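There's a structure below that I have some questions on.
Chains shown are a subset, placed as in the full complex.
Every chain is named by a letter (A and B) in the order it is written, and numbering of its residues begins at 1.
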Amino acid sequence: MTLSVGVIGLGVMGAEHLRLLREESTGVRVAAICDADTERARLLAQDSVVLDDPMALISSDNVDAIVIASPDATHADLALACVSAGKPALCEKPLATSAAEALRVVDAEVAIGRRLLQGGYMRRFDPAYVEMKQVADSGRIGATVILHNVHRNAAAPEWFTGPMSVTNSFVHEIDISRWLLGSELVSAIVHAAPGGDPLLITMETDRGEIVSTEVFMNAHYGYHVHAQLVGRAGTVQMAQPSLTLTNGNRHHGHGYPENWVPRFRDAYRLQMNDWVRSVVSGQPVGASAWDGYVATAVAEQVVTALQTATKTKLFLGARPELYA
Amino acid sequence: MTLSVGVIGLGVMGAEHLRLLREESTGVRVAAICDADTERARLLAQDSVVLDDPMALISSDNVDAIVIASPDATHADLALACVSAGKPALCEKPLATSAAEALRVVDAEVAIGRRLLQGGYMRRFDPAYVEMKQVADSGRIGATVILHNVHRNAAAPEWFTGPMSVTNSFVHEIDISRWLLGSELVSAIVHAAPGGDPLLITMETDRGEIVSTEVFMNAHYGYHVHAQLVGRAGTVQMAQPSLTLTNGNRHHGHGYPENWVPRFRDAYRLQMNDWVRSVVSGQPVGASAWDGYVATAVAEQVVTALQTATKTKLFLGARPELYA
């Protein structure tokens, strides 16, 4: 059986998802695509139908499941439409642009009593993070007590201000920290360097673990994501992200990727493959709608904590049974 | 268009190729499978036809291309049958069990004037080797002068004697060295440690490069493949093969895989995907029949060099135009 997928949004991420579906996935075909820029959609059409209206794509009988990669502001409504149509969707992060909106999506899933949505938190499929989690879950490092995260971008546009580094970049750290630790975040305090970049965000979990994250939008030297998980019996961390090492010009070492695309290429591929399999099997994987809500809700409250510069309690409400 | 593939031989490697075709490849289906153990074939059948006779599989109208993963001694005849049938094949290494036999396969391809065979030297698709070659080809390390290879297995069965470490393991080093350097091997001398394991094999190329390879069948500590390419302006080498590092029990570091399957998992996957694409496009990739012949011919002569313990000239004959 071949799964028929529709892709909404064909920007950088959407085009990459399209490529992954066509060239690096098994058991799937792209039945329909859709973009606000119809010309762009036509250029990428190949043997997929081009539709003008994303809602038409979602309701099309030729589409079994949907990839949502349109602008952030449209995610929640499209996700709600997928839930209404009873069709599974992989929705790029964020699930919604506010916690309130994200909660509406959660409520919709809860109302029908089925998990249909997967959030595009691709790090959960990154082989290095997966290996870290395996080591932690194996008990080899004992009970976890501290998670050190580092998130550095080479450079951000000028309009990319402090709050955006939280809602756009740090949101990944929120999701991956919760996933690695298997616990919930309960407080946050933000320290900001002069000019608001970098930030050092310290959070606590309901098990008393401490999550420390450096978010540096203009780290200059390259795109670099690192994590070390500290347990009572040992630690596990990412190795330097390079397959080769060079000697040259009095120097030993390796280069960094320019951004997240090369760094997380495998993660995006594995996420897509696992999503396709999970749709076919009916067994959800990856970040749920609830996880998407929590990421957005925590980010929202961390923005407040950034403004007050004090330790802030985080409020999430009760997790519905559906996501137990 | 979906390529219809037949798989001959369903042992460890054949079963893995079958899995890759079914679960990790795009644009391909497994039309037919075949194994000397018909019961085993039936267990793995799924929606593929099970055939008793590999020659019937090769000539079947429902099979566009073939994966040969049967016992080594059968490779050459099956490869010849594929050439006769005018069908592309991915043939597990070695192409043949003797240089003379391998040359017959080369001659068959030359006779029809088309390259149909790809040898299963999967290291050419390993991301670390690919990155090493990109660095070398970019000119960053200058003209290459030395290649240091290390090939260590955790343990070999007792019957795995010195000559087998050459024909079975070192054969990979022959192929990858020629591919990395883009030059041809012209001499070899073998130094053997007491008991014949490890070996240190030193070869020269027609450009004067020196290729030094440690082959250690019982290195005890794990499966470990390493290479460093030395140029007149710098060097490039593999990083340690691990995505994560741990601290525990007074120790920092990482583990090694047990054998080549986990180490080269990505290489096998990428090889299969590239082979499928190359069959569809008609543009050959990977090791050619000539490369397969050279690997076998050099290995044969290195076995002689091992026995004489002297520096030995290597004879390969002229490379046909087809492989220019």
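In this section, a contact is a pair of C-beta atoms (placed from the backbone, for glycine too) under 8 Å apart; a residue touches a chain by one contact, two chains touch by 3 or more.
Not measured: the values here are computed from a predicted model.
*Asks:* Count every copy of the one sequence in the whole complex, not only the 2 placed here.
*Replies:* 4
Throughout what follows, only the chains that are shown with their structure count from here on.
*Asks:* What is the size of the turn, to the nearest 5°, that moves the C-alpha atoms of chain A onto the matching ones in chain B?
*Replies:* Between chain A and chain B the superposing rotation measures out at 180 degrees.
*Asks:* CA centre of chain A versus CA centre of chain B: separation in Å?
*Replies:* Chain A and chain B have C-alpha centres separated by 38 Å.
*Asks:* For chain B, which residues count as touching chain A in their complex?
*Replies:* By the definition above, chain B touches chain A via 22-26, 127-128, 131-132, 135, 140-141, 233-240, 242-249, 254, 273.
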